[in-house]
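Every protein chain but one is kept in place in this view of the complex.
Labels run A, B and C following the written order; every chain starts at residue 1.
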C-alpha cells in the first residue's frame, strides 16, 4: 500500500536566481505482518497521509539534488525509521520545467514546461537487501522520415504486409536502466549522457542517418550504445510503441503520391520491447 | 513484441436479433531466437500486421463466446502454427455495450455504452508450459458514505491524520484472478458471480452495510468472499485506489457542516493492493 | 474570470438512508469595470477563492435538489450580493453515482459510478437581463447495428465512399436544450423524460427499429420528438460525433465476412450538429 502522485514544487534560491524542481512521487510499503488485512488491526499501519508528510519533510530538509538521490533518501528514511516496514518502493517523476530564455539570456525566475520526454527514477529495498536504483525516460516521441525498412520477414497465408525498404519510423520510447553499486554517482550527468546516446542511436549521423532494418534492431542499437558508453548502467530495458504511417493511395483521386502525404495509424499499434544486460540477455 | 489495441466489433445475428461484442486485443510474442535484435535478420519475425490479421480471422471463424475463450484461441493458434514462438501472451478487454431497453423491453439491435467497470482477461503460455488464464474487472468505482473508519494506526512525529470512525470510503477497484485447470468453465457465468461477490463484500448487507476498519480489510473481505464462493479461482489480486473526501471546515464561514459538504482529494491518492491465494499468501 | 472544477459531494440523510450528489461546478463572472485589467486595481475583484467558498456555502445551505436549481441559486447569489457583477455564468455537472442494488434491493449507503451519459446544466444572467437556464446530457454513446444507411449523396471526382443501406450507426451524443420561463419546473423529471425521448428516437421501436437515412435525419428525429413531448423545451441542440465501422475485407485471407467482423475508425471522425427551436430553425 502507499501514496501515489504526491506532487510538490521545491524552490531553491541563490540570490535573486531561482531554481525550481517540481516532482510527483509515489511511495509504497509492505509491512512485516499482514494483520491489518486479516484482522483489521491497524496498529502497525503507517497512514498514507503520514507517508505524504514524510516525503514533503524530506523535500524541505534535503532538497531534490537529483530524482535518484531523493528516491534513495525516501527509502533510507522508511527503512531506518520503521522496523515494521519489510519493503519500500518509490517512484519519482519530474515535471519538465525548463528555464525560459529571452534572446538567449536565461531568465532568473521564469520557466516553461517542455515535455519532450519525461525523466523518472525508481528505488526499492527489501529489509536486509540492497538498495536498487533505476532511472529512465518515458514519453519520448521520435521520428525518422527515411532510412527505415522492414523486409525478409516470415510469411504465410495470413500475411498481407508488403515489404518496404523506405518507410517512416515513428514511435514513443520508454527506456529504463538499473545501476549497480550506486554510491557517489552524478545521476544528473549520467542521465543526460544516456539521453544523448538514445537520440544518437535512434537517428544515426546527422548528415546521412543510419538504416534501420526493424524496430527490434533500432532498440538493440540504443541498448548497445548506452552499455558501451555508460559503464554505470547494468541492465537497460527499451520499449518502443510505434505508429505506422500509410502512404495515401491517390490513384482513385487522379494523383500520384510519392510518399508525400501519409496518414498515421494509431490503433492498433505495434510494440517492441527488449531488456539487455551486461552478461545475461533476454527479450520480452 | 506484438500488436496492441486491435479493436473490432463481432456481430452475431439470430433472426432479426443482433448480438454485439466489441473488444480490444493485445497480442505479444517472444521468439526462440533473438537474431532480429542482434543481427537485423527478420526471417523468423511474424509481422505485427500478420498478428492483427490472425486475430481478426479467429474472430470471424470462432466468434467471441467469452473473452477468455477468445484469448485461449489466440494462444493456441500461435503455439500450434509457429514453431519459432517461444511465448505468447494475449490481453482482451471488452467495450461495455449493453442492450438498450425501452420501458423494460429489450431492443433487438440497439446498444448503449455503460462503463461501470471494464471486463478483461489475459492468457499466456510458454512453449511446453501450461496455458494460464486470468480474468478481471477494472475501473470499477464504488463509494460508501458511512460504515468506514480508520483508527488505532501507528503514530509518530510525522503523523497529522486524525482518527476517524465515520468517513467516506471511495475508490476505484482493480481485481484480477487466475483459474486453475480451466477446461469447460462457463467463464461468463463465473465472471458475473465474482462481480456480485465484489459488490456484496464492498457494500455489506443492503439494509445496514458492514463496518470497514481500513481499505486493507475491505480488500481482504472481497478476496475471502470470492475464494469461498467461487471454487475455480486460484489466486485473486485486488488493488484499490482510494479518493479521500475532506469535510469542509465552515467555521470561518459561519456555518456548521455536519459531514454534509465534502471535497474530494484526488492527488495524492492512496493505493492498497493485496494478492491472496488458496494456500500461499503474500501482499504487495 | 472564474473558478473551474469546484468539486464537492453533498450528502443528505433520511434516517439511516443516505442520498449522495457529487457535482463539479464552474462559475464565471464579468465585472462592470475592466480596471483590474487596465490598471491592476483589484478593489472590485472577487477572488476565485471566494467564489469557491460561496459555492460550497450554498451547497451546505440549500443542498442540490437539482443541478438546475443549484445553478440558479448561484446566479441569484452573485447578482443580488455584488453590484460590481455585470454577468454571471455557471455550469454544473454531475458525477454519475447510482445507488447500488443487491438482488434488486437498494443499498442504504453504497453507490456505484455508472457513466452512461453525463447530466449537466448551465445558467447565465446579465444584470437587468433574464436568467437563462440550459440543461443537457453529454458523453452518451449509442450504437445501432442495422437500420442505418447513407445513399443518394452528392458525388464528384473526390468521392470514394460507396453507398450503403445497411451500416453500423455509432456515435457519441451531446444534447443541450434551453428552458423558457422556468419557474416551478420539476427539472429532474423533465430531464429523465428527455433522456427517454433521445433513446427512443435514436433506436426506434424495440422489435424492429427505424431506418436512419443519415446522421442528420436521426438528429432531427431526436429534436422533433423532444420538442413534441416536452413543452418546457424552447430550443434543442444536438451534436453527434460518429465512429465509422469498416467491414474487414477478408478475401485476401480466404474468408467471406458477411458484416460479422468490423473495425472502428476513430480518427478522423464525422461530426454533425443541429439546433432546432420552436419557431426559428438553423443548423450549424
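The rule is simple: a contact is a pair of C-beta atoms (placed from the backbone, for glycine too) under 8 Å apart; a residue touches a chain by one contact, two chains touch by 3 or more.
Just so it is clear, the model here is predicted, and its values are computed rather than measured.
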Options C:12, C:28 or C:99, residue touching the unrepresented chain: C:28
Where the missing chain touches chain B, by residue: 157-158, 160, 252-254, 266-267
Interface with the unshown chain - residue positions in chain A: 7-12, 16, 18, 20, 22, 53, 56-57, 59-61, 97, 100-102, 105-116, 140-147, 168, 196, 199-200, 202-209, 245, 248, 250, 253, 255, 257, 259-264
Missing-chain contacts mapped onto chain C: 1-7, 26, 28, 30-31, 34, 36-38, 40-50, 52-54, 57, 81-82, 84, 150-154, 156, 158-161, 213-217, 219-220, 241, 267-274, 281, 283-284
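Basically, only the chains that are shown with their structure count from here on.
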Between chain B and its twin chain C, rotation from the CA superposition, multiple of 5 degrees: 180
Centroid distance [mean C-alpha coordinates] between chain C and chain B, Å: 29
Approximate Å spacing (C-alpha centroids) for the pair chain A, chain B: 26
Touching two or more other chains - residues of chain A: 158, 160, 267
